[in-house]
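Heads up, one of the protein chains got dropped from this complex, but the rest are sitting where they should.
Chain naming follows the written order as A, B and C, and within any one chain the residues start at number 1.
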Amino acid sequence: MSEHIVPLRVYIGIFVALLLLTALTTGVAYVDLGAFNTVAALAIAIVKMLLVVLFFMHVKYSSGLTKVFILAGVLFFAILVTLTLADELTRHWSPTPSGWGALLPFVTRFF
Amino acid sequence: MIGLAKFGSTFLSSVIQAPQLRPEAASSIAEGVDHLYFVLTFITLFFTIAIFSTIFFFMVKYRRRAENEVPPDTEENLPLELAWTIIPTLICAGLFLWASSLYFENSRPPSASTEIFVIGKQWMWHIQHPEGVREINELHVPEGVPVKLTMTSEDVIHDFYIPAFRVKKDVVPGRYSSLWFQATKAGTYHLFCAQYCGADHAEMLGWVYVMSPADYETWLASGTPSETMEKTGEKIFNKLGCSSCHQPDGTGRGPSLVGDYGKEEDLKSGEKRLVDEAFIRQAIINPNSVVLKNYPPIMPTFRGQINEEQVLQLIAYVKSLASEERNSNGK
Amino acid sequence: MSTATLDVHEVPTGSRVNYLNAQYGVKSWLLTTDHKRIALLYLFSITLMFFVGGTFAVLMRLHLIEPQGALVQPETYNKLFTMHGVIMVFFFLVPSIPATLGNFLVPMMIGARDLAFPRLNLLSWYIYIIGAIFTLYAVISGGVDTGWTFYTPYSSSFSHTSVIPTALGVFITGFSSILTGLNFVVTIHKMRAPGLTWFRLPLFIWAIYATSIIFILGTPVIAITLFLLGLERLLHIGIFDPAIGGDPILFQHLFWFYSHPAVYIMILPGMGVMSELITCFSRKRIFGYSFVAFSSLSIAVISFLVWGHHMFVTGQSIYAGLTFSVLSFMVAIPSAVKVFNWTATLYKGSISYDAPMLYALGFIGLFTMGGLTGFFLASLATDVHLNGTYFIVAHFHYIMVGGAVMAYLGGIHFWWPKITGRLYPDGWARFAALVIFVGFNLTFFPQFMLGYLGMPRRYAVYPSEFQVLNVMSSAGASILGIGYLIPLIYLTWSMRYGPTAGPNPWGAKGLEWTTPSPPPTENFEEIPVVTEDAYDYAHSTVTRG
Partner (left out) sequence: MAVHNAHPPGFAHQFEDMEQQREAGSLGMWVFLLTELMFFGGLFASYIIYRALYLPSFEKGSHLLDVRFGALNTAVLLASSLTMALAIRSAQVGRRRAQVGFLITTMILGAAFLAIKFTFEWHHDYVEHLVPGFGFVINSDWGAAGPHVPMFFCFYFFMTGLHAIHMIIGLGILTALTIMAHRGRFNPQYYSPLEVSGLYWHFVDIVWIFLFPLLYLIGGRYMGAGH
């Protein structure tokens, strides 16, 4: 079998890391960081997800094909969310746009 | 290519002028939309015919002459591939820019528009003029004057569609949509509901009467005399106790509404929002989502306590407060 | 494919064991895991659904002969178009080519004995049938009147018809699509014959692969959306109900996230069939193989980015509108590339006029029309006028009926000898192709004009000035209806009485034609080793046999 056998201590180490991150995310929620509370919570969740995917699900040792499929899934989920939000969150911007100048508020958001 | 397209569209438009094939064009934007439509029709016919005749030509010229015939192998031709990838891309880009510019122009009501309010309801259109005149399934508008419609629905999604004006907009419950047009030709035109809305969807139609401005004034005056929308709005405003917090001099617990309409307000969330119809509606129905920066979030919601028509009347009143201020400043 | 001559398996059908006569009895069909038998199960079920949906269409067109409605009450008319849409979209068009031809051909074309998960494949069919039963139950129990789009809040709070059984039927059938797509993706990745690299695959396989991606990524979203719709309708919790703070437009976003790519689920396999037909009947290698192959993938990807063009008049943000408009134009480009490449393939070919080829040519013409009229709807300014009118109806029928159904029929005619081991009367087949082409254009071309004149869709009654064009359309519909009945009759006839077909009656290339007709249960006695590119007609003698 070509499947990689992960050493026991790696599994235990990952599990401990996951528990620590859970404690961390709960703790951080009790500190007022403003909008960064959400950012921190999501960032920690993403790290936890990566640990599970890479080690528990063996993706670190898997073929490129599996990785491409996972990335494709994440990409399409991102498309769903982004383009829906593109409508829902910009609906009330500048309700009386004039010509291509309507794009201005969109562009200036980045500066 | 552009010359050809121009010629084609002129030719086509002269053919399509036949009354059976072209709907009446009775608004300021209709000609522009039709022009784009003709060019698109030309492009469609051009490519369909070109491809079909090429295929037909090949079919005849290269028909199988012997059962065991083996034709020469296909040769790859990269320049050709690139050409028919890039040329359609350019055509698409051109069409996109043209269509979008037109759309921008058409989506912006001139600032001095007459405003009329529309409420869709299974299966009829309620229309109210600011002067207080109400109509059902009929819309009277003056010719040559920009008219802005502010629309909402009491139940399901409808769609306000006047083919002769080339305008259409969904009428969505729970929010305002707006639409504007400037009629250019006196006459009577169809008004359709273009979003399926239930059993009598096909009967949810009406007529738009375009009248000369003088006739329109006469018509308005002859209508059943009733209160103006802002007057009714003021009564509701006092009855619901809005005035106890929103005092004109700003001493109440809420912001003064005098001169508020049309201003930009800072929200608690850090956003800046223009105070327009949609904003006022949101403030009445879901006050929490638009708390102003220096005010506490104490306003209760009026969802379910007043209907869409009353919301519109309140808005008319708030808007009248804005013009009052402008008038007093002027003096 | 390694052998130059293809007529090696000359054994009379009667004496040879094949997948059809290997076992007999209802049980041997209902418990089969053979991809070819499952393809036939699908073929019978979707044909049934096609004629159920078609009957509704004919009734609609008959009703619209008179402006005030000739046949039924408006409520009934609303149910007719809803059930026509639901059945045709979810129970015919989506499974049509993938579940029948795809199921039959994917393993054969890539030189495998079966799909990767044969039992899952059978399960997909059962799931489809359960979904169909729920939907047909909804039809019988009084029908549903929301439009196949199920727009909220009408569907969630106002309609008094069988919304839940219908939505449940569509929800369940979705899992059939998902599992079929999963099976294809794994099979195409892992089970290709030795030597069969990605760039030697028939283009039909590329198209099916692209379709499967949409199945996998799009279908779950419609499933969860209909799930939410059902809960909303049952419990009135307010997710799509503006009266409690929900957003009805969000439903449209989620719905079209699947339902626009679903259009490409319908047309992409048709494009794949097209590449097979054009090359075979012109005996030419496809022009621009890699362009055609990658255009399938890019269509699959871009199709997920354009759904908002269904919502230009909903009051969608103008920024989102712009984005969706430009992306919608982009999806036209790979489609155009395909049409050009097919046309160029004919150049200097040896073109025969067999029935499948006539369907293929019909496809190119109608698909080109349908695709180009899409420009009117991707253009923001014209879409405002045309959205929600008969123009839309005409446009998507040109794509789905003129495109997908033509390709489906072309494919069925092409592989029919392989599937059944019998030939059908070619003259009748060509005649039917012509009748369908004429009937189709007469039905749907007037609808473009109706749309431009401003007649909204889904109208049970209409102002009388639209009558002439409506009568034309209804006349065309009756011709089209007859056109679809002709193949049903002669194909059924040929299953029993048609002349026996040899392994390769068209002189076509491709692994499926190296097997006897009908093929044995395990497809290949020995797994072939592939040494040449697809459609290599120039380097071997081709004989029909």
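Here is the rule we go by: a contact is a pair of C-beta atoms (placed from the backbone, for glycine too) under 8 Å apart; a residue touches a chain by one contact, two chains touch by 3 or more.
As the structure is a computational prediction, the values presented were derived from the model and not from experiment.
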Displayed chains contacting the withheld chain: A, B, C
Hidden-chain contact residue, picked from the options C:V52, C:L80 or C:L115: C:L115
Residue among C:P67, C:G195 or C:G238 that touches the chain left out of view: C:G238
Omitted-chain contact residue, chosen from C:L182, C:C280, C:L409 or C:M455: C:L182
Where the missing chain touches chain B, by residue: 269, 286-289, 297-301, 303
Chain A residues touching the omitted chain (full complex): 1-3, 5-6, 8, 11-12, 14-15, 18-19, 22-23, 25-26, 29-33, 37-38, 41-42, 44-45, 48-49, 52-53, 55-57, 62-63, 65-66, 69-70, 72-74, 76-77, 80-81, 84-85, 88-89
Positions on chain C contacted by the hidden chain, ascending: 107, 112-118, 178, 181-183, 185-187, 189-191, 216-221, 223-225, 228, 231, 234-239, 244-247, 250, 254, 257, 522, 526-527
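In this section, only the chains that are shown with their structure count from here on.
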Chain pair bearing the highest count of C-beta contacts: B-C
Middle chain, criterion being Cα centroid separation: C
Geometric centre distance via CA averages, chain C-chain A, whole Å: 36
Residues of chain C touching at least two other chains: 247, 249, 315, 318, 322
Interface hub residues of chain B, defined as touching at least two other chains: 104, 107
Residues of chain C defined as touching chain A within the complex: 189, 213, 217, 221, 247, 249-250, 253-254, 257, 304-305, 307-308, 311, 315-320, 322-324
In the complex, chain B residues that touch chain C: 20-23, 32-33, 36-37, 40, 43-44, 47-48, 51-52, 54-55, 58-59, 62-65, 67-74, 76-77, 80-81, 84-85, 88-89, 92-93, 95-96, 98-100, 102-104, 106-107, 122, 155-157, 159, 161, 163-164, 166-170, 172-175, 177, 190, 192-203, 205, 286, 303-304
List of chain C residues in touch with chain B within their complex: 74-75, 78, 145-147, 151, 153-154, 157-159, 242-243, 245-249, 282-288, 291, 313-315, 318, 321-322, 325-326, 329-330, 332-333, 336-337, 339-341, 343-353, 361, 364-365, 368-369, 372-373, 375-376, 378-382, 384-385, 387-389, 449, 452-454, 456-463, 468, 537-539, 541-544
